[in-house]
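As structure tokens, the structure follows; a few thoughts come after it.
Every protein chain but one is kept in place in this view of the complex.
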Amino acid sequence: MTTSVESGPGGPALAPSGGIEVRGITKRFPGVVANSDVNLTIRPGTVHALIGENGAGKSTLMKILYGVQKPDEGTIAVDGREVHFSSPTDAIKVGIGMVFQHFMLADNLTVLENVVLGAEHLYGIGGNARVQIKAISADYGFGLDPDVLVEELGVGQRQRVEILKVLYRGARTIVLDEPTAVLVPQEVDALFANLRELRASGHTILFISHKLDEVLAIADDITVMRRGKTVGEADPATATKHQLAELMVGSELPDPETEESTVTTTPMLTMRDVGLTDAAGRDLLTGIDLTIHRGEVLGIAGVEGNGQAELVETIMGMRRPTGGMIDVGGANVTRWTTRRRRKLGIGFIPEDRHRHGLLLDAPLWENRILGHQTSRQLNWRGVIRRRAAKKDTRRIVEQYDVRTPTINTHARALSGGNQQKLIVGREMSGDPVLLIAAHPTRGVDVGAQGAIWNHIKTARREGLAVLLISADLDELIGLSDRIQVILRGEMVGEFDPDRVTPQELGAAMTGGKGGEQ
Amino acid sequence: MRSTALLRKIAQVVVAPLIALAIALLVTSLVVVLAGNSVSVFFDVMLTPPSQRIWVNIINQTAMLFLAGMAAAIAFRMNLFNIGIEGQYTLASYSGALVAGMALFPGTLNILAALVVAMAVGAAWAAIAGVLKVTRGVSEVISTIMLNSIAITLVGWLLNTYGDQYGQGRRTTPIPESSQLLGLGFGFFDTSTGGVFALASLAVIVGVGFALVINRSRFGFDLRATGGNEAAAIASGVRVKKMIVISMLLSGGVAGLIWMPDLFGGADYYGTPFQSGLGFTGLAVALLGRNRPLGVAFGALLFAWLSVQANPLGLKADISPSVVQITQGVVVLVVVVVYEVVRRWGAAAEQRALRSTLETAPAGGQA
Partner (left out) sequence: MRTVGKIAAFAAVASLALAGCATEDSNGDGGDDAAAEGTGACTAPDGDIQVGLAYDVGGRGDQSFNDSAYAGLDKAVKEFGITATEGEAADGEAESAREERLRTMADSGMNPIVGVGFAYSESVNVVSDEYPDTCFAVIDGFDPDETGNGNVAYLGFAEEQGSYLVGVAAALETKTDTVGFVGGVHNDLIKKFEAGYTAGVQSVNPDIEVLVQYIEESDVAGFGDPAGGKEAAAAEFDQGADVVYHAAGASGSGVFEAATEADAWAIGVDSDQYLTAPKNQKPHILTSMLKRVDVATYDMIKSVVDGEPLASYQVYDLSADGVGYSTSGGFVKKYVEQLDEAKGAITNGEVEVPTAPAE
């Protein structure tokens, strides 16, 4: 990294290029118009933020820009020349590179191998390629060693490998899809430093996000999308978070803040020294100790993949702990089946609603039964009470504002937010005593988010104990009475949400005072 | 709203199979022409109104194919592929016939005993695959195929070793006359050559039972949930391993009944009259009927019609009756595709309906 090499592909100090002009893009899917007359001007050499809620059409536009999908109408011009893409290869040819939210890297290959894979024709696979990679890494301060295995890299470093990949292929415009979703605050700062380097060297960056703080911190221009349309532009120098939010949703932002504490001294969930190993004997959870009281919300903070899913599944009985004790409301449930535990009154909002929370090809009223098959309300001596299930589904649809034509609609047809509202409504039914909520508002619109928060707050007042897992630190800090931090399957610290800052939490989540692990 | 939903349902249930049948007949016609035969004669023979006697054969075949289809459907609804129905019902038919031939009990009791034994043997044989899957992770597709070979070889060995000598072959001891059930005519069918098998009623019982258990019971809900989304079922408290074993037991138990109507209604023993292949055809019938009892009944009737009506093809048109196996094969292939197309069309229609609901709904933050 010490050798200085002559400028790599698109090295520093070139004239800014890669500006994009999108005019009148419309894209229809059966039954849905995903993009409708979208207009976007990205000036060369700038960071342009595209913001909007989930489902606002950002991903579709992104796919069109990258040649994955073809627009039904409209034009795209790069540096003033109109372009037509029939595949991502065409996009990369005119210098548009894409960094996806989910990395596409082979863990068991080195950085060099990952970068060169599929682009062998550029600089070969040997010394030349290594020189190029080192040059790019040095130019933009990536600090990547080409010969390290990807599996040894942290999340932030992997993201830089992805960016390096597109630069290596000669990209002048880099599209980043929700790049900060997987990062802790310190890593976000590092990413932004890299992006500024890239901008300084004349690259153009399209930054897709819904996190307004970050957008204001990095963007030169902001375009807002709502319901498939570009609804406005904003200048980050003058715009406020509040204005942007209103543009995004057209309504007020709800507040996760809870009021006075309702914490009691009656423990509802107690875990003592719970451990879990996988089939290969590796530790997934180690020595988990936690207690949640009636009327208390315990927040679990942590970078995704540090044992949250395993913790939830162990509490729900979907995994058998290899040691320790789990107690729910005075009953030792350590060896109980999932069904028996659920009968105690445990509500469960799973992290992945499609995978764990819904029967997508079943009607809503059947989804109401899922997880509550044994409830007295829904079954009589092994016979499903269809009428009661349908009636209660109507109640949920009304109370939780689930937007659906009928309760016979298949769950698949609903939008993500409405699916989530149905799940929350279902899990809050039958007066649960304990709620395990993983990312309860992920992917729902702002209005529904507020409603879900209110339902949780109300239930908490009435004595519900909640285990809350969320990647949204604002939600976590706002709703929780206490926050514990999980790192590599261990509880590594406890914070008072009234005093902690997102930066402090971020540091604890990565196991240090800051920066990369 | 209601009427379009109904229309969609009708399309899915009726139109899709009809399209598939039409395409299949087209392909078959093409094969008939290419083989140098007359299509019109082919259709003439296939569409000749069946005589009473032929109707009896069609109904009997339908009943047995329906049982085979139900056996497959139970597993299919759980996303289990019980390819082993063939072996299960072969072994079960032999066992049932063996027990019935022993005449341990008088008359009807003897029949009941044989039915219980056949179901138990079919269930046990299927359960081997279920247990291997939950304890060792062996794919049931592989294990049931293997178990088919084992079952067929085992039955052959048992028959050759312990069976009664009988011409150039072997058979089990014929069931006593008191356990032979006369065919039913319902005052309509000609029973002189044997009427409708009395135990064809098993098909009705199994069909109704299947509908009730799958659609109305908690067990059925658990089963469908597991088939629809295994991970969600686990999260909801379903013990999937237990369900796998239970549904294999049920599937194999029903498979054990497949040939019983014939055994007590005409064959009287296990030997050359045993009809093989019903297990495999049952898989096709279940696919055709989308694993719903009424659909499977329709599929069984169609397949029975095709094979029974094709019988005189060789005599009347010099066409091999095996040609309808092409029809049957193509029907299944096409129907899978058509169902998927109709399903997507239905899903898109549902999304449209959803959007129109939302647009008329009060303004909100719907993204």
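Order of writing sets the labels: A and B. Residues in every chain begin at 1.
Here, a residue touches a chain if its C-beta (ideal position, glycine included) is under 8 Å from a C-beta of that chain, and two chains touch if they have at least 3 such contacts.
Owing to the predicted nature of the structure, the values given are computational and were not obtained by experimental measurement.
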Chains in view that touch the one left out, judged over the entire complex: B
Candidates B:Ile152, B:Ala211 or B:Val336 - the one touching the absent chain: B:Ile152
Residue touching the undisplayed chain, where the options are B:Val308, B:Val332 or B:Ala353: B:Val308
Those residues of chain B which, in the complete complex, touch the missing chain: 53-54, 57, 60-61, 149, 152-153, 155-157, 159-160, 165-170, 193-194, 262, 266-267, 272-273, 275-278, 281, 307-308, 310-312, 314-315, 318, 320-322, 324-325
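The definition used in the following text is that only the chains that are shown with their structure count from here on.
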Chain A to chain B touching residues, read off their complex: 30-32, 52-56, 226-227, 249-251, 316-318, 337-342, 348, 350, 355-362, 366, 369-374, 379, 382-384, 386, 401, 403-406, 408-410, 412-415, 417, 445-448
Footprint of chain A on chain B - complex, ascending: 1, 5, 216-222, 224-225, 228-229, 231-239, 344, 347-358, 361, 364-367
